[in-house]
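Mind having a look at this structure? Questions to follow.
For this depiction, one protein chain was excluded, whereas all remaining protein chains were kept in their positions.
Every chain is named by a letter (A, B and C) in the order it is written, and numbering of its residues begins at 1.
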Amino acid sequence: MTQGTSAPTANSAWKLHEIRLVSRKKEIPIVETFEFEFVDSAVGQQYVARAGQFNMLYIPGYGEAAISTSGVSQNTGNIVHTIRQAGNVTNAIFRLELGQTLGCRGPYGNGWPLRDFEEKHLILIGGGIGMAPLRSVIESLRQSGWSFSKVTILIGGRSPDSLLYSAEYDQWRSSGFEVLTTVDHSTTGWQGNIGVVPSLLDRIELSDPNAAIVMCCGPEVMMNYSALAAIERGIPEDQIFFSLERHMNCAIGHCGRCQLGSYFLCTNGPVFRYNQVKELMKIPEL
Amino acid sequence: MNDFRYFRIDQFPEFLKQLMQSGYRVIAPTIDQEAIVYAEIQSIDDMPQGYTDEQKPGYYRLQHTGNQRFFDYAVGPHSWKRYLFPPLQLISTSIKSQDGWTFEDHVDEGEPYAFLGVRACELAAMRIQDRVFLEGSYVDTNYQNRRNASFIVAVNCAVPSANCFCTSMNTGPKCKSGFDIALTELSDGFLMEIGSSLGNEMVTPLGFPSATEEQLTESESISDHATEQIKKTMDTTDLRNRLMGQLEHSHWKEVADRCLSCTNCTMVCPTCFCSHVEEVPDLNQERVDRRKSWDSCFNPGFSKLHGTPVRNDTRSRYRQWLTHKLATWHDQFGESGCVGCGRCITWCPVGIDLTVEVAALCEEEP
Amino acid sequence: MPEKLRLGIFKFASCDGCQLSLLNAEEELLELAELVEFAHFPEASSRIESGPYDLVLIEGSISTPNDLDHIQKIRRQTDTLVTIGACATAGGIQALRNGANHDEFMKLVYPHPEFVQSLATSTPISNHVSVDFELRGCPVDTGQLLQIISDKLHHRKFSVPDHSVCRDCKLQNIVCVSVARGIPCLGPLTQAGCGAICPRFHRGCYGCFGPCHQTNTDGLTDWLIKDGHSSAELIPLFLNVNAEAPEFARTGAQLMRQDSAEGESHE
Partner (left out) sequence: MSESRTIRVGALTRVEGEGALHVSLNNNVIDRVELNIYEPPRFFEAFLRGRPLEDVPDLTARICGICPVAYQMSSACAIEAALEIEIPNEIHQLRKLLYCGEWIESHCLHMHLLQAPDFFGYSSGLELGKHFPDEVKRGLRLKKIGNQILEVLGGRSVHPVNVCIGGFYRTPVPDELQNLIPELEWGLQAAIETTHWISGFDFPDFVRDYDLISISNSSDYPWFGVTMASSKGESFDVKEYEQVICEYQVPHSTALQAQKIESRTSCLFGPLARINHSRDNFHPNARKLADRVNTQWPCNNPFQSILARGLEVVHAFEEALEICRNYQRPSESRIPYQPRAGVGMAATEAPRGTLFHHYEIDDAGLIQHATIIPPTSQNQKQIENDLRDYLPPLLSMEDDQVAQACERLIRSYDPCISCATHFLKLSIERVE
């Protein structure tokens, strides 16, 4: 796996930058997308994050949380995050008013190795807040000049109103992406699929499994079943990618918190090839 | 070939004075709380003379020998990581104003410490922590400053404890590199090996004579004798793979019945580096310190994810510790995380001995 | 200026030490008074305001028939209820009566037991009403107490470290009293928070912050007994200020059974 390439500069390990909340948008219950600008615009201009990388957002007194970039912000230098209210830090972020500031350091982690995927059939599988790091993939694909044979996006949610980014699906489709959704429990008016996300894999057209890439982010069970479904359809293990989650404290491989077997999720991940982690993920409480 | 000198025991104060005059605060073994611990000294009188220690699993006792020797004991409860990677560190301070937040990184310039009495296993431990903090993707500059500011006077072990197994880990008892000066306590003085140009600068003004062949031989035999005395062993052959193949071994549960998950082994281990950052706000939350402190994979909260620990019992936490130390450490840093100092065995309040557990874990299940 | 947090402090059977721990925040006290309204704090203020309260701190255990009713009334007027100290979180030292013969105890202390209203047990507040957070210690630590109030003020989830005393020992350069001196020490089983003061004063921890998260009491007692300590010697370690904390109570009872078995086998 490629190492995080964001150049480590001296003193950078804990260096915080001040960012300001410029807009926020409600997505689904307890999830919103926030846009922040760097207070020091020079920092903003130098800031480059790849899809799948994350920032540590910091609210003094509450602490830091690892949050994936959920959008590409080349035009403004602004950073975009979709955040689910989970605890102290994310609650405090939700209490911010426009114009208020907080701390940010990053980007961290390896991100999805998108350049290696050119000309492939990309299958993005997201569950719940796990769509956030995939949205930045979608944005990159839409903005970059890279060519891909096909892009399929599979999205799962508990119920129709918990499908993240539903307002954008039409845009994605208009970019030529295939978008399929499914829910665990339907509500009145829902015409789409009911069932778990991996089941969607059976429905898509797969011309050449060897040219397919699966990118998966969501609850661990969901990812494991997606991988099995993908393998079932003939996709090689080393073409399936997971973005994993463990609690992160430092994000720079020094605190020891996010270990899984030999990996520090923060520096060796969070994106892994399935065959790198599948044995480790089988062992409970590792 | 390094330069070897000799000085008499009564010249020890001169050597110490030279360290201090060069601007170093000397940290050396002292006696406190019924143990040999590292603390700042002003003269050799502050050092234990005529003491040794008896160590067994979960057991440490200081003993008076009555002789005049300075270093006839093994490593105690402290390690040098206390100075290079302090248990509590200020990382930054955030100050709120009308306009927002100002974030001030705390810069530790590094105290000029001379560490006197660093053992071979401890040199190895320093090298291991260097890998973690200096040679990964990110550099801990405060660690770097502290490391750069320090001067290392190593000592070759003469009297290992019953819990030492550096020979198995290939780290001792003789110091090979990583020091500025290394001493061997001979019958009437010290053999001094110069290991760096900094070390050379330090001792040149003292004008100590070159060591004689006899002195060199005596030093060799002291180290050989120490090696022979080390009885504890750990079979490290292919240990990484052997352990990783036993992640579901029933013996993990057996250890967990005894282990208190109290963190002592990780706290005393000279290579353990896990940490935790906490917020220290004032009442108004307008000035907030961030403080980093030693943490441990034995604390349930350490692996908390969505409110519950990933490693939710002692079995999985002990497994994490042991497999990280002895197996996955190799993958991450290219070598074992254990230097064989025996601290985790001595300072475990219920005497759990990792060498014994490793042996049991590597047995095939019946 | 947002409305001040309305704080209430109530006391049941206790020594007052935990309330005093708040008054011991000498430096922060006046500042705190700016941020919170001491709506019910009889020990410090004669102005007693009726509920509802945003945050109530309860000191003391339930030990009289009156208490049973009083605690329900308080709960009904309270948004967030935090119990403070070993009495409120585990019944306190007065729970040492729980295994004993209550009538006999009454007679020992009072010439006229009939004048006195008392329950046969002293129990933690959480046995009677729902509790939002339990702050341990005998007494609680002033810093942790302030932190709880600050957490409520600033909308943080309550949390204090739940690791063992040993880590705090090591952080402070304290040499393990159990390994280096052979003193039985409850530190490995006890929740941190006190600052490891007992080992700092060269004695074994006696558990006043109660059992820590996922504590292994049997692991320690097995070792100590193998090391030559008798069950009888270890009983008072567990049956102390946190005698009713489940893990300590269970271990205390187990040691008592072992001790009487040992006694019989010697006869």
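Definition applied: a residue touches a chain if its C-beta (ideal position, glycine included) is under 8 Å from a C-beta of that chain, and two chains touch if they have at least 3 such contacts.
The structure displayed is predicted, hence computed values, not measured ones.
Put simply, the missing chain touches C once the whole complex is considered.
Interface note for the absent chain: among C:Arg97, C:Arg136, C:Lys152 or C:Arg167, the touching residue is C:Arg97.
Contact with the chain not shown here comes from a single listed residue; of C:Leu55, C:Cys198 or C:Cys212, that residue is C:Cys198. For chain C, the residues touching the absent chain in the complete assembly are 11-21, 23-24, 26-27, 29-30, 33, 38, 41-48, 60, 63-64, 66-67, 70, 92-94, 96-97, 100, 104-106, 108-112, 115-118, 122, 138-139, 194-195, 197-198, 200-203, 206, 208, 236, 240-241.
Throughout what follows, only the chains that are shown with their structure count from here on.
In terms of inter-chain touching, the protein chains here all touch one another pairwise. Compare each chain's C-alpha centroid with the centroid of every protein C-alpha atom shown, and the nearest one belongs to B.
Across the assembly, the mean Cα position most removed from that of chain A is the one of C.
One simple way to say how far apart two chains are is to compare their mean CA positions; for chain A and chain C this gives 44 Å. Between the Cα centres of chain A and chain B there is a gap of 40 Å. We define each chain's centre as the mean of its Cα atoms; on that basis chain B and chain C are separated by 37 Å. Counting partners per residue, chain B has 281, 285, 295, 313 as the residues that reach two or more other chains. Residue positions 154 of chain C each touch two or more of the other chains.
Chain B makes touch with chain C in their complex at residues 32-35, 37, 58-62, 77-78, 82, 87-88, 257-264, 267-268, 281, 283-285, 293-296, 299-301, 313-314, 346-351. Contacts from chain A toward chain C in the complex involve residues 61-62, 87-88, 91-92, 95.
Within the complex formed with chain B, the residues of chain A that make contact are 3-4, 8, 10-18, 20, 39, 60-64, 86, 100-103, 245-247, 249-250, 252-257, 259, 261-262, 264, 267, 283-286.
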